[in-house]
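The block underneath contains the structure these notes are about, expressed in structure tokens.
As you look at this complex, bear in mind that one protein chain is not there, while each of the others sits in place.
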Amino acid sequence: MNKILFFAALQEKAGKESIELDVSGKSVKQVKEFVAQEYGLAKINESMTAINEEFAASDDVIQENDVIAFIPPVSGG
Amino acid sequence: MNKILFFAALQEKAGKESIELDVSGKSVKQVKEFVAQEYGLAKINESMTAINEEFAASDDVIQENDVIAFIPPVSGG
Amino acid sequence: MSKLFSITEEPISIEQTVSLVSSRNAGAINTFIGTVREFTKGKRTLYLEYQAYAAMAEAKLAEIGQEINQKWPETKTAITHRVGKLDIEDIAVVIAVSSPHRGDSYEASRYAIERIKEIVPIWKKEHWEDGEEWIGNQLETKSYRKGTPSEEDLI
Partner (left out) sequence: MSKLFSITEEPISIEQTVSLVSSRNAGAINTFIGTVREFTKGKRTLYLEYQAYAAMAEAKLAEIGQEINQKWPETKTAITHRVGKLDIEDIAVVIAVSSPHRGDSYEASRYAIERIKEIVPIWKKEHWEDGEEWIGNQLETKSYRKGTPSEEDLI
């Protein structure tokens, strides 16, 4: 099973902070496409993805228990 | 009468913080030469001079009641 | 608040962040304090809301600290970023960089704030009289993984 985290505008749009979903074996790109469709999150394409708190590339493959987070353009500071 | 202020190494060398002396009508250069000789302050030549808290040029002329200060190279900060 | 790189919900103490980097070897400490500004491009902000992916944000702040240590080996860096609701004039972030000589402390501090705006998962939501919005990348670039901020960003 995997935990998927949403932040900022994505979190508001999804209506939740996180979901549990088994996406192991899928690429980051595939997960993005699935989540975008399932939750109506078109803006997810502008987001980076983190796997276990580290930025990931779109062809990185999700492992069992990985925590995935979608990172919209940041605006701290 | 004029008040003449010494700071830092000049103050230690002169052995006092200030002197009273009538130097009105003299140029900054003349006052420097006189004080250098009188107090053995050769290093006064490396100092800037302030008249009434404003940097002065060597040919500026001292007026009655002006306060003169010799400003060695500064090292604040 | 004793961690060098931290996300906090509490008001940030400048003195405390500075004390984390102060040392007998330092002659200079540069501090950057980001505060909530009332007007941006003529539009009045009522308050801000900051959100962070806290664990990752602290890791990324620490990574910036490592980058700084490589570029300016004698520096020491601490960064504290606040999250939650912030009013006008409140402090959102404090960066403190100590170094033996002042030049390094200025450069490293500037580098830190630019990198925060590139790679640290923290988001700001502006609340105005007539609406609200999560603000996107203020560097106006979508590339997050450039090694360093561009020259232009740093001037």
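By letter and in written order, the chains are A, B and C; residue numbering begins at 1 in each of them.
In this text, a contact is a pair of C-beta atoms (placed from the backbone, for glycine too) under 8 Å apart; a residue touches a chain by one contact, two chains touch by 3 or more.
This is a predicted model, so every value here is computed, not measured.
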Task: For the chain not depicted, the shown chains it touches - done: B, C
Task: Which of C:7, C:29 or C:135 contacts the chain that the document leaves out - done: C:29
TODO: Touching the absent chain in the whole complex: find that residue among C:60, C:76, C:110 or C:125.
DONE: C:110
- [ ] Go through subunit B and note every residue touching the omitted chain.
- [x] 5, 7-9, 11-12, 46, 48, 50, 53-55, 69, 71-77
Task: subunit C, residues in touch with the chain not shown (by the definition above) - done: 13-15, 18, 22-40, 88-89, 98, 100, 102-103, 105-106, 109-110, 113, 155
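Simple rule for what comes next: only the chains that are shown with their structure count from here on.
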Task: Leader among chain pairs (count of C-beta contacts) - done: A-C
- [ ] Mind pulling the residue numbers of subunit A that touch at least two other chains?
- [x] none
TODO: For subunit C, jot down the residues that touch at least 2 other chains.
DONE: none
